[in-house]
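Omission of a single protein chain aside, the complex is shown with its protein chains in their original locations.
Naming follows writing order (A and B), and every chain is counted from residue 1.
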Amino acid sequence: MSDIDQGTAYGMAAPSWDDELIEVEPGTPAGELLRRYWHPIATVEEATATPRLVRVLGEDLILFRDGSGKAGLVHPRCCHRGTTLYYGKVEERGIRCCYHGWLFDPEGNCLEMPCEVDGGRYRERYRQPWYPVQDYVGFVFAYLGPPDKKPALPRYDIFENLPSGFSVAADADNIGLEGDPTPCNWFQTQENVMDPFHVFILHAGFSENQFVAEMASMPDVSWHLTDLGMKSYQDRVLPNGDRFHRVTEVVMPNVRIVASPFVERYGPGESVAWTLPISRTETKIFSAIVVPDDFEIPRPLYEGRRWAELSDEEHQRLPGDYEAQVGQGAVTMHSEEHLAGSDRGATMFRHLFRSQVRAVAEGRDPLGVSFTESDARYEILAGNFLNP
Amino acid sequence: MSDIDQGTAYGMAAPSWDDELIEVEPGTPAGELLRRYWHPIATVEEATATPRLVRVLGEDLILFRDGSGKAGLVHPRCCHRGTTLYYGKVEERGIRCCYHGWLFDPEGNCLEMPCEVDGGRYRERYRQPWYPVQDYVGFVFAYLGPPDKKPALPRYDIFENLPSGFSVAADADNIGLEGDPTPCNWFQTQENVMDPFHVFILHAGFSENQFVAEMASMPDVSWHLTDLGMKSYQDRVLPNGDRFHRVTEVVMPNVRIVASPFVERYGPGESVAWTLPISRTETKIFSAIVVPDDFEIPRPLYEGRRWAELSDEEHQRLPGDYEAQVGQGAVTMHSEEHLAGSDRGATMFRHLFRSQVRAVAEGRDPLGVSFTESDARYEILAGNFLNP
Partner (left out) sequence: MSDIDQGTAYGMAAPSWDDELIEVEPGTPAGELLRRYWHPIATVEEATATPRLVRVLGEDLILFRDGSGKAGLVHPRCCHRGTTLYYGKVEERGIRCCYHGWLFDPEGNCLEMPCEVDGGRYRERYRQPWYPVQDYVGFVFAYLGPPDKKPALPRYDIFENLPSGFSVAADADNIGLEGDPTPCNWFQTQENVMDPFHVFILHAGFSENQFVAEMASMPDVSWHLTDLGMKSYQDRVLPNGDRFHRVTEVVMPNVRIVASPFVERYGPGESVAWTLPISRTETKIFSAIVVPDDFEIPRPLYEGRRWAELSDEEHQRLPGDYEAQVGQGAVTMHSEEHLAGSDRGATMFRHLFRSQVRAVAEGRDPLGVSFTESDARYEILAGNFLNP
């Protein structure tokens, strides 16, 4: 019998994923955890007098900015007869439905019902479902969770007291994708942050070195829990004997703080990014970066061309994060995985995330949620450090 | 607690629609009501020797016209082996399947089975499922209901005894959409006919005045049941003191009789139209219009361009019936509506329609169904009237 094939794909069990990690919709355990935090949903420039459709955590919403400069984020279907407010007209005080003219302010209050007697005697009874928003570091942040649990919007130290000549750039480019969403679940994008080993393979060993020489050797790696999430240390001894200590950080649940892999300078990281779950199978990274005034964020190029210009075969030859993560499928199949020692960062992050999903399900507040502005001030830990 | 946000979209119930209003498929209560009436399915010119795929009430069917001039409407799958008759050859006596050559007449009778002994000794046993059709006012009308309940095809007074120099134009343009279906449920298109208030907002107040000055002021509105359906009165006093009395009419279930909103002249309406439910989420309006001979029906233009040529942002700036109705979704969500006083026409039409759905479910004949040609003669009530 020794010549019978072993390990073939015949009879493989149907694959499955882990709902507790990947769900984003309202009412799901993971979706309820995600709803306890503020999320960037667009740049401040994208909120205008022209209504804009945005999708966040699986919900379609309409973003606008009224004539007074106040941004609004509302349920798309008018609470009167259901016509989308995408075709609404934005006015000084709010947005007006095209069908019968009901006018709503950014908090959904109905201000006018022009086809009703007296312009709507009972208009206080009607309210367009809405969500609170705030502008910060160039993005509109929204809170889609239970109103009585609304936290303060976290503020990061590197964006306060900017040195002269520096400002914060809000980059909605989704790392080379020109604003298009990444067609996979957010979790496989986020857990990648705690996986420094892939840098050595995917970004250095596999095709061409996508970063710099300092990053191309195999580091010593360790992972540690923090007050707000977790971090990894990547330690390398450089050829000249210097010790290169790199720290990468995740703030729960979807903040990613990664110092530049191009290591232009040593010191704390200069950016904070958010992995937004658009829907269960769409993801987008928003990055706030401290840059010299008038600095233009360069477009990543592959052999001189933009990612979207590469042929299918070139993507095969030059895979990057997109190919590795979207290549896991719209949602990866956890049942087929075989995690090994180098996956300990992903394992820890999953464990941490799951513990917070369960904390919320049990009625507790999750990690990193603060209810006062003074508590919601975060110091970043990430950076590239030399001989620390 | 007063600063906790009120009325946010968090925790909204899952939306739902009202099946009793929106279903069109065979065997559904609303679908069975719709099947008790004749429906236009194509222009008479569209029934030719080249088989044509048409969809009506969610059913895919093949329309053709045989060599003798008789139109046929048959189930697409050949009753022999299931090949679509879309690839059939139309002959003098009917349509022949391309695969094994069975020939069917417009009533589905099998006339030839050329691969069988004696050309099919038992061919009388086989019949291609078919539906009866009739040509009228330039359209092919079909009856998809129970054979023993087939009514007479209604004829409208304005199309009989046409004045010299006038004829009936059959317009399948779907009001500016160049024949494309409207991608939403038919009911939200049809109930709009009983909603005169939206004219004041959507067509007059919102962007530009899409009609004429006479229509741009808020009317006094009332609604009334009729023998065949319902109607609305819209009364305005014109600046010169004249009383402008406009009547809009729905004949059950999907006939829409609307005098021109351009009010070129006063008097009874000059057209009858049908809101065809193509499928649960596709709709098309067919209009029969009395026009001077050789009159060409003008294409609606928006700022000089065709609807399909407008950019997405221009559709946002110039919304019309399409945006308002398709903007309610492929099927609107009745559970999220908040109807007000000005919606009384829609409410009455829903009530009327629902009562007829239930009448059919209980074995009664629905409103407006006549079984003799003499009874199936309808006078239209709609029009624009001056000082009536």
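By definition in this document, a contact is a pair of C-beta atoms (placed from the backbone, for glycine too) under 8 Å apart; a residue touches a chain by one contact, two chains touch by 3 or more.
Worth saying up front: this structure is predicted, and the values here are computed from it rather than measured.
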Query = Of the listed residues B:3, B:92 or B:148, which contacts the missing chain in the full complex?
reply = B:148
Key: Touching residue (missing chain; options B:120, B:269 or B:327)   = B:120
Ask   = Which one, A:6, A:161 or A:240, makes contact with the chain that was left out?
value = A:6
Touch list for chain A against the chain that is not drawn = 1, 4-12, 15, 197-198, 200-202, 205-207, 218, 313, 315-316, 319, 323-325, 327-329, 332-333, 336-343, 346
Positions on chain B contacted by the hidden chain, ascending = 26, 35, 50-51, 59, 61, 74-75, 77, 79-84, 86-87, 89, 96, 98-101, 107-109, 113-117, 120, 126-132, 144-148, 150
